[in-house]
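Below is one structure, written out as structure tokens; comments come after it.
All protein chains but one are shown in place.
And now, subunit A:
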Amino acid sequence: MSQLFYDAAPNATRVSPEREADRHYPEKSEAVTLFGTCVVDLFFPEAGLDAIRLLEREGVRVHFPQEQSCCGQPAWTSGYRDEAKAVARKQLDILDRSGLPVVVPSGSCAGMFRHHYPALFADEPDTLKRVEALAERTFELTEFLLKVCKVQLADRGAPSRIALHTSCSARREMNTHLHARELLQQLEGVERVDHDHESECCGFGGTFSVRMPEVSGAMVKDKTRSLMDSGAVEMVTADGGCLMNINGSLEKQKQNFRGRHLASFLWERINGASAGEVA
């Protein structure tokens, strides 16, 4: 009976059990391909540029094929398999040209390459082999920096309190939800504070946000509320979709609180200023 449960302790901050990533990481390569993602491309290009700078700082040459566009996820999650597949095939061709490791500044697009491309091409054995090779060499930015580059960050910023939002794809598909935390831990002046229902979805879900605006809107309202109540001065995230959703909602609510892409935040902290602005 429902009433029995009302005395139970509230679930202030539920974070998924911490799991050590079981992925095997290669030695750092000389060069990588950055897959920018369509959301970063159009709405947060400075975050993409900061990702490039962070990689270059580690001595990694960054390729940015100009033919790249979108990973295909919007059509895939909308049920338009053929259209998603055509776009995926195009990206696969482009990324296969150099065969370099692919670094993605977004958990959900990295998850698309690693987990959904194999499902899309399950019926094409030859393509599937290429897709599996792509999955094997795809890394979310935070895991590439932390696990492959073994980055060491020296903080030059003023003391700050921030909240970290981890995308569901980073958490559940990429298993990289702890990597961003570890990166932030390297920054001496940065205190990361938990927020209520931290592991809960921000409500974006791609086209879910426009197909079910009532439910999605309720979710992002709750997310922004818990972020603002956390005591943090800003939010950082390694996922462009969540960032667009959360910032768009905050702006609509006329709040001053904002989120930022983790790449821009890290670059600013280690340089003492944001270098991601357009000249």
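Just so it is clear, a residue touches a chain if its C-beta (ideal position, glycine included) is under 8 Å from a C-beta of that chain, and two chains touch if they have at least 3 such contacts; residues count from 1.
Rule of thumb we're sticking to: contacts and distances are computed from a predicted model.
The subunit not displayed here is recorded in UniProt as "Iron-sulfur cluster-binding protein", chosen from "Iron-sulfur cluster-binding protein", "Peptide/nickel transport system permease protein", "Glycine cleavage T protein (Aminomethyl transferase)" or "ABC-type xenobiotic transporter".
Check A:138, A:176 or A:216 against the missing chain and you find that the one touching it is A:216. Here the missing chain is touched by one residue of A:26, A:45, A:189 or A:272, and it is A:45. For subunit A, the residues touching the absent chain in the complete assembly are 1-6, 8-11, 14, 16-17, 19, 34, 36, 38, 40-46, 48-49, 52, 56, 61-70, 72, 74-81, 83, 86-87, 89-90, 98, 119, 168-169, 171-173, 199-201, 203-222, 244-245, 248-249, 251-252, 278.
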